[in-house]
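Here it is, the structure in full.
Only one protein chain is missing from this complex, and each of the others stays in its spot.
Note that the chains take the letters A and B in the order they are written out, and that residue 1 is the start of every chain.
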Amino acid sequence: MPGANSGAKMTATPVTRVLGVSALAATALMAVLGLIVSPPDVIQGEAVRMLYVHVPSIWIAYGSFALTSISSVLFLRRSRRRADQGRHYDRLAGSAAEVGVVFTAITLITGMLWGKVTWGTYWQWDARLTTTVLLFVTYLGYLALRRLPAEPTVRSRRAAVMALISFVNVPIVHYSVDWWRTLHQKASLSVGRRPEITGEMYWTLLYSTLAVTILATWLIIHRYRVIRLEELRDEEGLEALIASRLNKDVGGH
Amino acid sequence: MSEVATVVVGWGITFVVLATYSTWVVIRGKGIGQELGIGEIEQSDVEKDTGATTDS
Partner (left out) sequence: MFLVARKDLRVERRAKIALGQVAPLALLILMVFAFALDANTSLLERGAGGLYWLAVLYGGTLLIQRSFDVETDDGNMDALRMSAIGMPSLFLGKALALFVQITVLELILGPGILLLYNVGVVDWALLFAAAIAGTLAFSVCGVLWGVMSAGLRVRATLLPLLLVPVLAPVLLAGSRAFETALGVRAGAGWTWAGLMFVIAAVHTALGLGAFGFLLEEG
């Protein structure tokens, strides 16, 4: 974390140190604003505070997944031209997806807790919750695909294609489930209706989004670097393996 | 669970998850970095990645 001595071997740079400290400060302020300063909602009471985490989380998740898809397109275009090219796009795609999954999980958890207070139950088959779970599982699958025991190029390519297809498919799923639930909506239950956010709550929400964005950016950058290190390590491991085999053949070592 | 308790749990879980994940990412980076004997990655490495040459 920020402030380590210069002898340490880590994935930090001046840029990410600044980012990291900002993230820390921003989220601290977000907590203060969200939990203390901003007022409780007229209808929902204290529960509205959950939304300061819940809403920015899903927005960031969407943003991260969009980044994954865009990165995947760029990767495929680059690697078409020359086989080993564009790997940084692939790494970015993977990094963003993982961060997105983390934030989707947070969205789900906070959403369910919010629901417990507002609807009295942890789960409702409302469109938003359902599509978010599907989104979550979809990208868990993507992450699983990325971990496959296969040649890196094959793996990256498949993952990239999946990201693209998911980019098209997720809206379809969203629309389907949404339509399904509106058909079944009982008039009395205003399931999943979000409150009107005004005044201080609005600014708190906006600020929270900013804070979460900074944090997410910091995470994506660091995760990217870790992926890069992992790739380097795997490659070195492979080279060492080949080298040791060669040595054995020569009868050396 | 009261309203306030739920809010606290919600925020709490969020912070725990994010803190754990952040720590994991940083420590993993540190660990692999040490394995490979690499020092701090310079900003220029990122620029190298986006260049036309194959990755080192």
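Observations on the structure shown:
One rule holds in what follows: a residue touches a chain if its C-beta (ideal position, glycine included) is under 8 Å from a C-beta of that chain, and two chains touch if they have at least 3 such contacts.
All figures in this text were calculated on a predicted structure; none of them were measured in a lab.
In the entire assembly, the chain absent from the figure touches the shown chains A. If you put the hidden chain back, the residue from A:L76, A:L113 or A:V212 that touches it is A:L76.
For the chain left out of this panel, the touching residue among A:R17, A:R78, A:R158 or A:R233 is A:R158.
Considering the complete assembly, subunit A touches the hidden chain via residues 76, 83, 134, 137-138, 140-141, 144-145, 148-151, 153-154, 157-158, 160-162, 164-165, 168-169, 172-173, 176-177, 180, 183.
The rule we apply is simple: only the chains that are shown with their structure count from here on.
Within the complex formed with subunit A, the subunit B residues making contact are 1, 3-4, 6-7, 9-11, 13-15, 17-18, 21-23, 25-26, 28-30, 32-43, 46, 49-50, 54-55.
Every residue of subunit A that touches subunit B in the complex is listed here, in rising order: 1, 6, 8-15, 27, 31, 34-35, 45-47, 49-50, 53-54, 57, 84-85, 87-88, 102, 105-106, 109-110, 113-114, 116-117, 215, 218-219, 222-223, 225-226, 228-230, 232-233, 236.
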